[in-house]
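Entry: chain A
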Amino acid sequence: MMEKIAHGSDVTHHYLRPKKKFPNVWCAGCGNGIVMGALIRSIDRLDLDKDNVAVVSGIGCSSRMPVYLDFNTLHTTHGRALAFATGVKIAKPNLTVIVITGDGDALAIGGNHFIHTCRRNINITTILIDNRIYGMTGGQFAPTTPGGSFATTAPYGNYEKQFDVVKLAIGAGASYVARGTVYHVQQLEKLIEAGIKKKGFSVVDVVSNCHTYYGRFNKEGDAVEMLSWMKKHAMPIEAVRKIPPEKMKGKFVTGLIHEHDATEFTHEYQMMVDRLAQKEAEK
Partner candidate 1 sequence: MTAANGKKHGKKEQTDRYEIRLSGSGGQGLILAGVILATAIGVGDGKNAVQTQSYGPEARGGASRADVVVSEQEIYYPKTMKLDLLLALTQEACDRYYPDMKEGGILVIDTSLVTQVPTKKYYGFPFVRLAREEIGHAMVANVIALGAIAELAGIVTKESLKEAVLERAPRGTEEKNEKALELGFKIAREAKRKA
Partner candidate 2 sequence: MKRSGIGKARLLQGNEACVRGALYAGVEFFAGYPITPSTEVAEAMARELPRNGGKFIQMEDEIASIAAVIGASNAGCKAMTATSGPGYSLMQENIGYAYMTETPCVIINVQRGGPSTGLPTKIAQSDTMQARWGTHGDYTAIAVAPSTVKECFEETVRAFNLSERFRTPVTVLSDEVLGHMREMMVIPEKGELEVTERHKPDVPHEWYKHFEISPSFVSPMASFGEGYRYNVTGLTHDEDGFPTANPIEIKNKMEKLRFKIERFADEIHKIRMDMMDDAHFTVVSYGSVSRAARQAVTMARERRIKVGAIQLRTIWPFPDMKLREMFAGVRKVIVAELNMGQLVNEIKRVAPRHTEVFSLARYDGEVMTPHQILEKIREVIK
């Protein structure tokens, strides 16, 4: 069991692995560290036992996160984190299962697993760190790279269409869909915390910065400039509801965008098992 520690970096350190992992692999100013901090504080607020938290990830910059975290951690293959996590959750439903993934990991190579995990509405929380590019392989375009943007595999500008993660997750059946940014850290913490609490599949899309590639290729500046852009262009859902749609041009919605109550996979499975056992007993 954990001993509770009051504030700041003490909290963070309580959930980090001290041995042989630091410095981390991320570029200075990367949003991944901010998300990791937010995740740690959400878990701390929820007072979860470290032994009962499993963090699963795929491949990519963001997916390197679990190795730093002092939980049960599974760093898997590219795109497959949700499928592995599904196995963990069904095997031990009492574990809190959190998936860390990126836009390429979850939406390109892992797109099929993403929509099917949404559909099953299994009690897993997915934090999708969305930096609009493949960082680890050096800046190729992703399914989230905006049209006209530059990437090493889009040297003349990206001519593909993009996924809207939020719409995709809602359409596929996730019972909790939110968007935060690495600038709005307090909001992000709350969104993650509520996502973990929600019984069902939760998606938290986190707008993040890859100044190393995306920022550089598209003249969006360094980490600070990219975070400033988020500050200017993020619109909380509460505000969005009050303004006419044309005023949303160039902006993006943040906050808890969708929530509904639906039957959860492991619960339904247990209900079936109980029904069978009762039938058997009646015989």
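Definition applied: contacts are C-beta pairs under 8 Å (C-beta built on N, C-alpha and C of every residue); 3 or more make two chains touch, one makes a residue touch a chain; residues count from 1.
How were these picked? Simply put, all candidates are chains of the complex that A comes from, given by their letters.
In this text the structure is predicted, and so the values were computed from the model without any measurement.
Quick check: counting C-beta contacts as defined, which of 1 or 2 touches chain A in this complex?
Touching partner of chain A: 2.
Which residues, counting only chain A, touch candidate 2 once they are in their complex?
For this pair, the touching residues of chain A are 17, 19-21, 50-52, 54, 56, 66-67, 70-77, 80, 83-92, 94-95, 112-113, 116, 269, 272-273, 276-277, 280.
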